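Of the protein chains in this complex, one is absent; all others appear in place.
So, chain A:
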């Protein structure tokens, strides 16, 4: 199997530089890193990929069984690391991918040397003594709306890409597949993302870790960032003055700076 094609792997930056592997979360694809990748690639070799089922990946390689568990997504990460024979790479995971990175580091410890967890949450559902931000009913509603809103969402997921004279760096290379997902695949990814409780897995993290959170994040509130930071002794917590769940888009400079600062400290 051609892993590079299966996972739509793209590599930028100096060939002999230390490696950053950027992993997107539920929703879109590797284009999520578009505003931070160029700056990171000045000093690092940046590897971008899409999980099977997302973006430009090979949909034929998708199976509900494999991708109903975060271990399936971690398998994609390990496959890419092995295909490129990367060692001591820094894994940068957004949202659910932060936890995928934790699982990948457990599965292939020699290949991942540090973790950057961007707006992570090990568990979205409230539990005794834990506040994930959502009730079981909330998540059920999300999954139900994924089912019910299929027709509306399908038009939203294949948006018209238009020229954007104010921000030319955005307009040209975006493909129509950006954020476009097969509804059945999206449903499985959503279910896996929002119903998995990975809190126990945090205990096994032994590599240097940066936890990046936003001041205001409706999906991963600050209490969750504090929980992740407390659960990983070797972690640093940075709170960005940003709103939303995607600081790499809403505050790209601050996000880049925080990542570069962390990378300096773990050199």
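By our rule, a contact is a pair of C-beta atoms (placed from the backbone, for glycine too) under 8 Å apart; a residue touches a chain by one contact, two chains touch by 3 or more; residues count from 1.
One rule holds for everything that comes next: contacts and distances are computed from a predicted model.
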Self-check item: Chain not displayed: protein name in its UniProt record ("Probable inorganic carbon transporter subunit DabA", "ATP-binding cassette domain-containing protein", "Na(+)/H(+) antiporter subunit B" or "SpoIIE family protein phosphatase")
Solution: "SpoIIE family protein phosphatase"
Self-check item: Among A:32, A:52, A:105 or A:240, the residue in touch with the chain that has been omitted
Solution: A:32
Quiz item: Touching the left-out chain: which of A:47, A:219 or A:258?
Solution: A:219
Quiz item: In the whole complex, what residues of chain A lie against the chain that is missing from view?
Solution: 25-28, 31-32, 34, 95, 134, 138, 141-146, 148-153, 155-157, 159-162, 164, 166-167, 170, 174, 178-179, 194, 216-219, 243-246, 249-250
